[in-house]
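Apart from one protein chain that is not included, each protein chain of the complex appears where it belongs.
As written, the chains take the letters A and B, and residue 1 is the first residue of each chain.
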Amino acid sequence: MTEHGGPSDAEVVARVLGGDVEAFGIIIRRYEPGLSRFAARMLGDRDAAADAVAEGLVRAYRHLAGCREPERLRTWLYRIVANRCKSHLARRSLADVALDDAPPIADGADTEARYERTEQLALLEGALARLPDEKREAFVLKHVEGLSYEEMSAVTGERIPTLKMRVHRAREALLAALKERV
Amino acid sequence: MMDPRVQQVLDGELPVTALPPELADEVARLEGAAALLAVAPAADARLEARVMAAIRRRAPGPVLRVLQWLSAPRSVTLRFRPVWSLAVVAVFAAVALFPADEPGPVLAADEGVAQFVARFPGARSVDVAGSFNDWRAGEVHLRDDDHDGVWRAAVVLPAGEHEYMFIVDGERWVADPLAGRYVADGFGRENSLIFVRPLAP
Partner (left out) sequence: MKSALVLALVGLPLAAQQGARGRIEGRVPAPAVAPVDSIIRVAAAAGLPTEPLVQKALEGGAKKVDAARIVAAVADQAGELAAARALLRRTAPEQPISPAELIAVTNALVRGLAPERVEQIATALPGEPTGPAVHAVADMVGHGFDEDSSVALIVAAARSGVRGLRLLDVATAAVQEVQRGLTRDSALAKVNGELPNVPLPPQPPRATVARARRPAHALPPVVARGRDDRSQ
């Protein structure tokens, strides 16, 4: 069950709960990249995303005993970080471009391709930022984080048909944005 | 309105071969977009250190450990909620989220933090200069630690209105594309305007 090698999530959780605090580092290293990417896409700002993920992970540690199904640790962590993102979003608004706006988080490819990809990324991130929070969340969980609708339901607490509808609307909006740029 | 078959393909309910070429193109574009968005940002090494510092400050003592062991999911007969001890952890964790070696600046009541962010792929350096530092180029540097072309700086400034511009590679003066407010600089270009507010307590 360990696609990443090493001890299973349930084993690591048991070790942490047994008093091995340092074992929590395994969980961080295993899931931080995905959680950070998810938070960055939700918040459009890397610093805010780092805050949300750090807060979420500390919270996860504190409430680790309440993680009923350690084998589903991943969705449980996404749920906590998703809630931290919602709190951050409630405190601010995405459309304020003056200070806090998200510059695109570009990839490491180089030369012209890099510029083209960065431009495309900027376009996509702009379109993503304009989506209502719940549609952005659904799209990112589905297509960026690769969760199944069942897992998304566990993360968000929403019903699968609702999530499907949100993903569909988000796809339409993003496709429209892509088509606008010829 | 998108053709429902495109949604079905993307939801894995229909093979892409069932689509006419123009709809298959829509699927490809959306999958390409998702792949682009899925490129992970560079790992933040400080994040693990930050979280572990917060956690180690309050490593559970023997009592809490026993309670946690008792309340762990594998114990199906006992559901014990050590609410009081978790509350204690919560207070300390909140304080410790920023390790003591990174205290940050102490701000005066009439100071705030301005965030400067700009995308200059391929730039060797990006500075910001403005009415807040006598327009000295080469003093406030933006950083692009992960070399993704996005440059950032956080600067403590007096609350109020400031004009500024970015200086790319030490010579090219560029208005901030994200500023949203611009004012003619009298030299044929436009400065960006920023309003800094006192940081809320």
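One rule holds in what follows: a contact is a pair of C-beta atoms (placed from the backbone, for glycine too) under 8 Å apart; a residue touches a chain by one contact, two chains touch by 3 or more.
Quick caveat: nothing in here was measured; it's all calculated off a predicted structure.
Within the complete assembly, B:158 is the residue of B:4, B:32 or B:158 that touches the hidden chain. From the options B:4, B:32 or B:105, the residue with contact to the unseen chain in the full assembly is B:105. Take subunit B: the residues that touch the chain left off the picture are 97-98, 102-105, 110, 113, 115, 129, 131-137, 139-140, 154-161, 163, 173, 180-187, 191, 193, 195, 197-200. Listed for subunit A, the residues touching the missing chain in the whole complex are 45, 47-48, 50-51, 54, 91-93, 95-96, 99-100, 130, 132.
Keep in mind that, in the parts below, only the chains that are shown with their structure count from here on.
Residue ranges of subunit A in contact with subunit B, taken from their complex: 14, 17-19, 21-22, 24-25, 28-29, 32-34, 36-37, 40-41, 46-47, 50, 53-55, 57-59, 61-70, 97-101, 103-108, 114-115, 117-118, 120-122, 124-125, 128, 140, 143-146, 149, 164, 167-168, 171-172, 174-175, 178. On the side of subunit B, the complex with subunit A involves touching residues 1-2, 6-7, 10-11, 26, 29-30, 33-34, 36-44, 46-48, 50-52, 54-56, 59-60, 65, 67-69, 71-74, 82, 86, 89-90, 93, 97, 114-115, 117-119, 121-122, 146-150, 178-181, 194-195.
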